[in-house]
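The other protein chains are all here in position, but one chain of the complex has been omitted.
We call the chains A, B and C, going by the order they appear; numbering starts again at 1 in every chain.
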Amino acid sequence: MAIIIKEFKKIKTKNGIFIEGMPGVGNVGLIAASYLVEQLKPEVFAELHTGYFGHAVLIKPNAEIQLLKGTFYYYKNRGKEIVFYIGDQQAISPEKTFDLVNKILSYLKKIGVKTVITLGGIQKGYPTKQRKVYGAVSEEKVKEKFKNLKIDFDNVSKDVGSIIGAVGMLTGYAKYYGLEGLCLLSESFSTPFVPDHKGAKALLEVLEKILEIEIDYSRINKKIKEQESIEEKLSKVPISQPKEEVEEKKLSYLG
Amino acid sequence: MAIIIKEFKKIKTKNGIFIEGMPGVGNVGLIAASYLVEQLKPEVFAELHTGYFGHAVLIKPNAEIQLLKGTFYYYKNRGKEIVFYIGDQQAISPEKTFDLVNKILSYLKKIGVKTVITLGGIQKGYPTKQRKVYGAVSEEKVKEKFKNLKIDFDNVSKDVGSIIGAVGMLTGYAKYYGLEGLCLLSESFSTPFVPDHKGAKALLEVLEKILEIEIDYSRINKKIKEQESIEEKLSKVPISQPKEEVEEKKLSYLG
Amino acid sequence: MAIIIKEFKKIKTKNGIFIEGMPGVGNVGLIAASYLVEQLKPEVFAELHTGYFGHAVLIKPNAEIQLLKGTFYYYKNRGKEIVFYIGDQQAISPEKTFDLVNKILSYLKKIGVKTVITLGGIQKGYPTKQRKVYGAVSEEKVKEKFKNLKIDFDNVSKDVGSIIGAVGMLTGYAKYYGLEGLCLLSESFSTPFVPDHKGAKALLEVLEKILEIEIDYSRINKKIKEQESIEEKLSKVPISQPKEEVEEKKLSYLG
Partner (left out) sequence: MAIIIKEFKKIKTKNGIFIEGMPGVGNVGLIAASYLVEQLKPEVFAELHTGYFGHAVLIKPNAEIQLLKGTFYYYKNRGKEIVFYIGDQQAISPEKTFDLVNKILSYLKKIGVKTVITLGGIQKGYPTKQRKVYGAVSEEKVKEKFKNLKIDFDNVSKDVGSIIGAVGMLTGYAKYYGLEGLCLLSESFSTPFVPDHKGAKALLEVLEKILEIEIDYSRINKKIKEQESIEEKLSKVPISQPKEEVEEKKLSYLG
């Protein structure tokens, strides 16, 4: 009873593309995937329930209890079929991530998905003007399909090196299910109360080309402006200076 | 062998109401449910055993070992059938709460329960004259059945927001079993050695109307008097004053 | 594959008595059960293997690897059949104790055991001249069978109250398998490098009468002498005095 996928409607895609978003660095993957869901308004067709998301529930404004779950959405546009997965949580323990990943992949296989695209962030210690998007793949040949899309496959090993959590495992295990895996990793910088919308937009710009859709960026651009204004304020706070002054005084006291 | 429900008697209710009490904030749910069990004297018909309650046992005055378990009781009054569950413990790990909740709900489904009522507390930092009771539901339509009962559904999202533990999950997952879920959450304030009988009584007053029973409050009223007397004493202890005095002195020393 | 019982020989007892010893307070249960195994030289007929004992192994003087396991022994004397279990470890997590306990009990049921006797210790903060033995039972009626044996059933609830670990659960769950459970708990005092042989002997004296055997105490008496000599030395070490002297000096300095 560890992980249950509850289907509301049977779906069978033909070479469907899978896009997932879950909490993570800067929440870039979750924001990007949720943004697409808001714009494309795909249909909910299944939910994933498990104890691996912890034992909390949320209460909605109408007093309804909202379980922490994963939601699967289906979208079809000009012959292109997309399956979205929005996960409210990552698995609470590393060893359960394996179970979650294999449960999702075997389900994707069953509903005819062909390509698995996962979204994540790479934490930077400072804000960058532009967020570079790195790519990692399930098998080298997959890179061919995603070239000329401003995805950096050349420096990902050197600059990133490893991925922690479901995103990397979903991509890596894809090949064992006969699927192609692409992991998009945006550079990310986030402050405690502001997730990284800039990083999410970088992912959206790549997804726009892959999915051959048109994205209205107005809402996320507004969020980015807010984010930049906070980052600018923070950059002016002289964090280390006062401490140095104190230390200098201490030293002069010794003299 | 993770969770076992041991039945002593087969029960089949017709639209039964389920009421549970487990340890939690102020122990209000456990106290309220146990109070009803003491008054209505329902029949024990099943026990739930699991390793998720830890590895301790209690020793009763007659030297008998008492296992930490969940106990199911059956009560019938004027066509109204109630199933009680008194849990000695919550599950020891978050991910096991999911298993516990689904085990209980699938069992309730099997024995014909229709409505799942869970009881919990919301920790306040100070004692309140009156304990407000909030409500959260499995689906919005369930609110209709419990209106005009002094349950606050309007502010629960804003004031409470989320619920940790089995209570919220039991209510939320109820709908996946075709059951209706109502979670009653009393404001609560408890001191280390005095659990919150006042909060428990607030829950009992709502349950009295839902279950159409009459409750004798004399015993809990006595407990509440004791509680109020302790709270009053505590309110006179000048907890923060001495600290402020010390700090003031320090400051004047600088001058 | 969580817990495996590997049988070397099929055993079927008629109303067999089960005695177990595992690590615990003062190691009294493990010492007492092992002492009986050494004296009675019962036959090994099964082993219990599990990951719940951790991932360490020991190396014997002949370079053989010794796994951490549970060992079952069979002994028959004048119609009395005894099954011993010596456990190298307790389960490493509370929730696994439930699985271990139920695995053992269901196996005991299968091989015809009727009475489950578990051995444990109650930590005292100081050495006692005599070690009292408390008893707790699976059901009140079991006390009858073990009266007039210097087992204190009257104060166990008040003096002990609860038991942590497999010992209590084995006794308590016995009744769900149609078995009678008796838990013997010796007062115990142990120092870091000397386990409590005195407490173990107190258990042996009770077991001698229950099992109607004759125990040669010479070896354990020798161990007890060593233990008493160490306890005596420790009792003469003025643990708190030097500290008080230092504090006194500090105070006088203020004067």
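As a working rule, a contact is a pair of C-beta atoms (placed from the backbone, for glycine too) under 8 Å apart; a residue touches a chain by one contact, two chains touch by 3 or more.
If you're wondering where the values come from, they're calculated on a predicted model, not measured in any experiment.
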Across the complex, visible chains touched by the hidden chain are A, C
In the whole complex, of A:E139, A:E212 or A:E226, the residue touching the missing chain would be A:E139
Per the touch rule stated above, subunit C touches the missing chain via residues 1-2, 6, 49-52, 54-67, 92-93, 96
Note that subunit A touches the absent chain at residues 91, 94-99, 102-103, 135-140, 143, 153-154, 156-158, 160-166, 168-169, 171-173, 176, 181, 183
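Everything that follows uses one rule, which is that only the chains that are shown with their structure count from here on.
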Moving step by step through touching chains, the smallest count that connects subunit A to subunit C is 2
If CA atoms of subunit A are superposed on subunit B, the rotation in degrees (nearest 5) amounts to 90
Of all chains shown, smallest offset between own Cα centre and global Cα centre goes to B
Between subunit A and subunit C, the Cα-mean centres are separated in Å by 53
Among subunit C residues, those touching two or more other chains are none
